[in-house]
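For this depiction, one protein chain was excluded, whereas all remaining protein chains were kept in their positions.
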Amino acid sequence: MEVIAGIVAAATPLVYATIGETISEKAGVINLSLDGSILLSAMTGFAAAFVTDSVIIGYLAAMAVSAVIALIVAVTSIELRLNQIAVGFVLFLFARQLALFLGNSYVGVNGPKVPSWDIPLLSEIPFVGTVFFQHNISVYGSFVVIFFAYWFIYRTRPGLVLQGVGERPEAAFARGVPVNRLRYLYTVVGGAMVGMAGAAVSLDQIAGWREGLTTNVGWIALAFVIFGGWHPYRVALACYLYRALLFVAGEFQVQFPDLVQVLTQLPFLLMILMITVINTEWFRRLGDRYPRWRNFLASAAPSGSGQVFVRE
Amino acid sequence: MNDLVRRLRVPVVSVVLALAATWLLLVVVDAPPLDALWQIWNGSLGRLSKIPDTLIAWVPLTLAAAGLIVTFQAGMWNIGVEGQIVMGAIGAAFVVRELSGPPAVVIVAAFVVGALFGIFWALIPGYLRTRFGVHEIFSGVALVFVASAIAVYLIIGPWSRTGVASTSGTDLFEERYWLPTVGADEYSWLAILVAVAAVVAIAVLMRGTRYGLRLKAVGKNHHSAFLMGIPTNAYMLSAFAMCGALAGIAGTVQALGFHHKLVPSISGNYGFLAILVVLLAGFRALWTAPIALFFAAMLVGSTQLSLRLGIDSSLAGVIQGMLVLFILVVGAWQAQRTRRLARRAETATTAGGG
Partner (left out) sequence: MALELRSIHKHFGAVRANDGVTLEVQEGELHGVLGENGAGKSTLMKVISGFIEADSGEVHLHGERLALQSPDDAIKAGIGMLHQDPLVFLPLTVLDNFLLGSPGSFRLNRRAGEQALREAADRYGFSFDPGALAQTLTVGERQQLEIARLLWLGARVLILDEPTTGISAAQREKLFEILNRLAEDGMIVLFVSHKLEEIEQLCHRATVMQRGKVVGHVDAPFSSDQLVEMMFGDVVVSEGRPDAALGSTVLELDAVTVSERLTTVEELSLHVAAGEVLGLAGLEGSGQRTFLQACAGLLKPKAGTIRLGDVDLTGRRYRNFLDAGVHYLPAGRLEEGLVAGMSIAEHFELTSGNASFFVDWNGAEAAATRDIEHHFIKGTKESVAESLSGGNQQRLLLAMMPDDVRLLLMEHPTRGLDIESADWVWTQLLARRESGTAIVFASADLDELLRYSDRIAVFFSGNVLRIVDAGTTTPDELGFLIGGKESVP
């Protein structure tokens, strides 16, 4: 029980990052800087919280930093028609180095931490209570984000428009949608959510700052968005499965101490395999076979993703 | 003259902006800007005794950048180059651990096997891309992590130091299998020779041969290239293989010429940094060499910063990142301005003519 609760809590940063990236890619902008953004926002969040002694300000600072990076990707792509991959990659390295540079003096310092808070009543439920409701606000927030993202994208009018913008911008435009304005909005919102991933590491999970704190979470998140088919539930499922796999690997570690490194990286091999599988024709047909699960199974990349929308 | 001004505008403006931003950053962290830049210079190319260190960083960076020129020419982002360096180092380490014989033979064998390991690791994303349409960035990055996991596994597992299993690295290789140096120098003339040869070879291959010409067509317009009768998939795979080979050689140099053992961080981030080098070089092979030297100098020089000024050595990376970002942005801005002016002029003439 505690194990599952631990897995759920551990997946928190990954959930924030993947959902944030899902939103911005749904709008058609790929933010490849994720790994650097998360590290920089983790540092900024920690530093801000440390200085002000307020976890909330820490989260806000983290979100702001990451939102600015996302904004850079959006501006350079929409206004200057720069390659999103190139800019994203440069920003990844830049943000990472900047985090190390600015965070130098905070290494090993003890700072504030998100307090745990059992949700009254709900936490009393056997099993479910322990697994889901004996955490802290950061973890609860990640649940909310998953459900809200799903609800927003698939159940609301603006969410439907968001899908349209990423899928076929010219068609959305023909329906009176301000395509580029929405792309800015969702890229920045997605970026802010990615920032929460950083804060969730430095103010909750690890609670502190040091180099390599976020251990490639950004790259994993980028891959999981693909694996998750840009569908919040499937994306979240990928995050939880990944943490579960890591946990199993950790158990094996006791048995085969020699293999520890290989085992913890095994999910990456699996990741490549999974992305390959979902690229096959066989997988694409699955959705046709099970129409009830179509949204979940056959959800695919927004066709307009990564492309600039230029009005004639 | 006018042409020169126009060509210099983008780099000059970018450098000025990057310097200004660096200045601001240093002021924010309360460090003396001039002194910091002086320290970087003094710790790398500014002092004779530091030049070997700079060259040690230059070699793998240049090799990886030369390799990336090829994959970029084919229109692909081989981000996995970092992992290909690691695999090259593993291959080389395997040879010198398992093989004994005349040093010349073993070293050559290490280079060959290192290159082969790099090729193998590069062909995986290449195959997944051409066969399944999996984007090379994601398979590439994942393979970086897998490669370093394999390295760590070897270091603390089968190849662990006699008695202790620690992540500090394997036992040192036999000294006769180290890359040859002159006198007491730390850097190997052989490594430098290999790097120079690689840059020249890639420059010639890309600019002077039919292969490079066709690869360029594949990278710029896959569809037209195919219609011209170029086997595009084979060309893409060959580009991955070539980049993998050079990365593998870079790994071999790191293992045999610098660390003299296998360590977990054997690739030293040179693969990722090499991508910045190539972006800054505007995908021109010959330019990678001086830019890599500049980057290597900043990297090595910045290690002085924490010692002398108490600021983190990652300043080098920050400046490099900003520089590339500004080059891209200013370049695009300039291109857009030219486009707009051209369109306005065109519309004006049509309107006037009509």
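Letters A and B mark the chains in the order given here, with residues in each chain numbered from 1 onward.
As a convention for this text, contacts are C-beta pairs under 8 Å (C-beta built on N, C-alpha and C of every residue); 3 or more make two chains touch, one makes a residue touch a chain.
None of the values given here were measured: they were computed from a predicted structure.
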Hidden-chain contact residue, picked from the options A:Val177, A:Ile206, A:Ala244 or A:Leu270 = A:Val177
Option touching the unshown chain, where A:Gly141, A:Gly164, A:Pro232 or A:Gly306 are the choices = A:Gly164
Query = If the hidden chain were put back, which of B:Ser100, B:Thr167 or B:Thr209 would touch it?
reply = B:Thr209
Task = Identify the residues of chain A touching the omitted chain, counting contacts across the whole complex.
result = 155-161, 163-164, 167-168, 170-178, 291, 294, 298, 300, 303, 311-312
Request  = Go through chain B and note every residue touching the omitted chain.
outcome  = 208-211, 213-214, 216-217, 220-221, 223-229, 231, 343, 346-347, 349-351, 354
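Please note the rule applied: only the chains that are shown with their structure count from here on.
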Interchain centroid distance [CA atoms averaged], chain A/chain B, Å = 28
Request  = Provide the residue numbers of chain A that touch chain B in the complex, in ascending order.
outcome  = 32, 76, 79-82, 85-87, 89-91, 93-98, 100-104, 216, 219, 222-223, 226, 258-262, 264-265, 268-269, 271-272, 275-276, 279-280
Query = Where on chain B does chain A make contact in their complex?
reply = 25, 29, 77, 79, 124, 128, 132-134, 137-139, 141-143, 145-146, 148-150, 152-153, 156-157, 272-273, 275-276, 279, 306, 311-312, 314-318, 320-322, 324-325, 328-329, 332-333, 336
